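Before we start, here is the structure in question, set down as structure tokens.
Excluded from the complex is one protein chain; the other protein chains are retained at their positions.
Per-chain numbering from 1; labels A, B and C assigned in written order.
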Amino acid sequence: MINKIVPSAAAAVADIHDGATVMIGGFGTAGMPSELIDALIDRGARELTIVNNNAGNGDIGLAALLKARRVRKIVCSFPRQTDSHVFDALYRAGEIELELVPQGNLAERIRAAGAGIGAFFTPTGFGTLLADGKETRVIDGRNFVLEFPIHADFALIKALRGDRWGNLVYRKTARNFGPIMAAAAKCAIAQVREIVNLGDLDPEAVVTPGIYIQRVIEIPLATRVAAAPGAAA
Amino acid sequence: MINKIVPSAAAAVADIHDGATVMIGGFGTAGMPSELIDALIDRGARELTIVNNNAGNGDIGLAALLKARRVRKIVCSFPRQTDSHVFDALYRAGEIELELVPQGNLAERIRAAGAGIGAFFTPTGFGTLLADGKETRVIDGRNFVLEFPIHADFALIKALRGDRWGNLVYRKTARNFGPIMAAAAKCAIAQVREIVNLGDLDPEAVVTPGIYIQRVIEIPLATRVAAAPGAAA
Amino acid sequence: MNRFSREQMAARVARDIPNAAYVNLGIGLPTMVANHLPKDREVILHTENGLLGMGPAPAPGEADPDLINAGKQPVTALPGASYFHHADSFAMMRGGHLDCCVLGAFQVSVAGDLANWHTGGKDAIPAVGGAMDLAIGARSVYVMMEHQTKSGESKIVADCTYPVTGLACVNRIYTDLAVIDVTPVGLVAIDIVPGLSFAELARLTGVPLRDGTTVADAA
Partner (left out) sequence: MNRFSREQMAARVARDIPNAAYVNLGIGLPTMVANHLPKDREVILHTENGLLGMGPAPAPGEADPDLINAGKQPVTALPGASYFHHADSFAMMRGGHLDCCVLGAFQVSVAGDLANWHTGGKDAIPAVGGAMDLAIGARSVYVMMEHQTKSGESKIVADCTYPVTGLACVNRIYTDLAVIDVTPVGLVAIDIVPGLSFAELARLTGVPLRDGTTVADAA
């Protein structure tokens, strides 16, 4: 029998090693797998390369991982936000490397890794600082830049529901990078609000087929909210 | 108000011109938009370039379009089938041009057209006859072939349900090429079994967002079956 | 000097967006355009974080943290909306399927080059988001910005001094002083704030500018 369900967030991230490339889903906090990130902080892996759209918000989730000095490099499109003070301080101190990628190229490079594409010509970024030194080509009279896939060792993503095969459905705009990161990583770990029985997800509406997911951990919606006062007590 | 619903298959294809490139959905007969193809035959456009996975089955649908000598060239992955006698005869007589494309490259080239990708490196076909004369490159020690997008003037596809914005859901493996062809064509025309009210389709389960669809025509399942005896009478 | 207000600018942009258009409104000033779309038009809004058919801000207390726009503000979804992942969303943009996007800018050049992502300052932390994809992806790129910097320099320039977002991508510029088309023959003012002469506008703009207002009247 196939059973990708793991008993705890700690178990889910137990083999994330120093120096790993880890994709983390989410657009801001929508779709951010906070409990998996917390488990990764507890796990203690260092010198990580993180791929995310942003570079952390406030002091929780990805920001907490940065604050704990576990991240050597971040690949993202939009680090600077009103509440990205953790990243901002590390960056200004020269203590974190930044690879800035236009958001669509970031998404397409992640997609290319999962789809077995070796490289692709994109019009985005042509003639800008972010294409400096990159190969370009004119195709049908239009300018393109050659971009390469971004692969990862692990992906941490958040979905709404999953089953023991790893099939996933998401919730609203929290879907964002989850499906493509799952496919781009050797080991994709999904936290879901609810684990359902095999066959409960409509096969027409499954967004991430289970083939892309190696581990599923159930984190009910109430857990985090309920845990906060307890942790403070 | 936006209303992409057209009253008849004839109206839906009324501007398909001689020499147009027309993508036709379907894998064999699953997902083949037979009524739209029949309307295209009635329309009379000639010298068409057709993009489809196959080259027609039996004497209906795409095979009938070929039989009516409307097709100058076909781009497909699998023309030869047990019931592809119409294509076989035209091909052997040198009366139709064939561009044979590995199925995954066909799908990815169609996807690239809709996604604004200028070209991409694929491992599929490297070292084979079907990559003869094409640019190749070694990336990370692996061999790739450069492939270019396939754009179309029109796409004819079949879906299960649609709404007045053009949102579509499909049925089982009849989904196949529909979503990517819709995005690759300047004008995508969908025949659906049922038109539903705006808002009836679950936004989490819409497969083709309406932005890719220009026209929707309702062809209930019963029509074709019921029409056959009538036509014979 | 008389100036178009931000609301007037937003209303002017909204007037130029036709029924049935698919539109992406950038972060900041462009977001205001949504409030001015004529009620008799159905315009479908795209947000690059994976939603087509975006609705207005939710009623107080009804914000859903999983339903946000590209500026990470809570929004709603209209009947007919659809969700999709980031690669699909940017394929939609890059593939030329959006009729129009409206963006803020630091500078626009006479050739339509856009600078709106980075001041290039040494201590500035760069962030690009989806700006470069929007700049090259939409069929029409409209820019909304003040005509001049706070120190009175024209933001419409011969060549961008800020790092560019995209080359030759802007089609029309809406400022607090005028509406200016970027055309193959150069910049053409098609609308000027009441009380400002074309000659004065041209002087303030500081780059070659044609008067398209009289032509428009004659047409």
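We adopt the following convention: a residue touches a chain if its C-beta (ideal position, glycine included) is under 8 Å from a C-beta of that chain, and two chains touch if they have at least 3 such contacts.
Everything numeric here is computed off the predicted structure, so don't read it as measured data.
J.: Thinking of the complex as a whole, which visible chains are touched by the chain that is not shown?
T.: It touches the following shown chains in the full complex: A, B.
J.: One chain is left out of this view; which of B:Leu40, B:Leu156, B:Ile180 or B:Leu201 touches it in the full complex?
T.: Checking each option in B:Leu40, B:Leu156, B:Ile180 or B:Leu201, the one touching the absent chain turns out to be B:Ile180.
J.: Among B:Ala20, B:Ile37, B:Val86 or B:Ala107, choose the residue that contacts the chain missing from this document, as touch is defined above.
T.: Of all options in B:Ala20, B:Ile37, B:Val86 or B:Ala107, contact with the hidden chain holds for B:Ala107.
J.: Of A:Ile50, A:Leu100, A:Ile117 or A:Val216, which sits in contact with the chain we cannot see?
T.: Touches the omitted chain: A:Ile117.
J.: Give the residue, chosen from B:Thr49, B:Ser77, B:Asn167 or B:Gln214, that touches the chain omitted from the document.
T.: B:Ser77
J.: For chain B, enumerate the residues touching the unshown chain of the complex.
T.: Counting over the whole complex, chain B touches the hidden chain at residues 27-31, 53, 77-81, 87-88, 91-92, 98, 100-108, 110-111, 122-130, 143, 170-180, 207.
J.: Which parts of chain A face the unshown chain closely enough to count as touching?
T.: That gives, for chain A, the contact residues 1-2, 111, 113-117, 163-165, 167, 183, 198-199, 201, 203-204, 206, 209-212.
Assume only the chains that are shown with their structure count from here on.
J.: Take chain B out and leave the rest in place: which chains still touch each other in groups?
T.: one piece
J.: Look at all chain centres (mean of CA atoms) and spot the one farthest from the centre of chain A.
T.: Of all the other chains, the one whose centre lies farthest from chain A is B.
J.: Could you give the separation in Å between the centres of chain B and chain C, each centre being the mean of its C-alpha atoms?
T.: One centre to the other, that is 35 Å.
J.: Listing for chain B: what residues touch at least two other chains?
T.: In chain B, 115-117, 204 touch at least two other chains.
J.: Residues touching two or more other chains, restricted to chain C: which are they?
T.: Within chain C, the residues that touch at least two other chains are 77, 83-84, 91, 93-94, 137.
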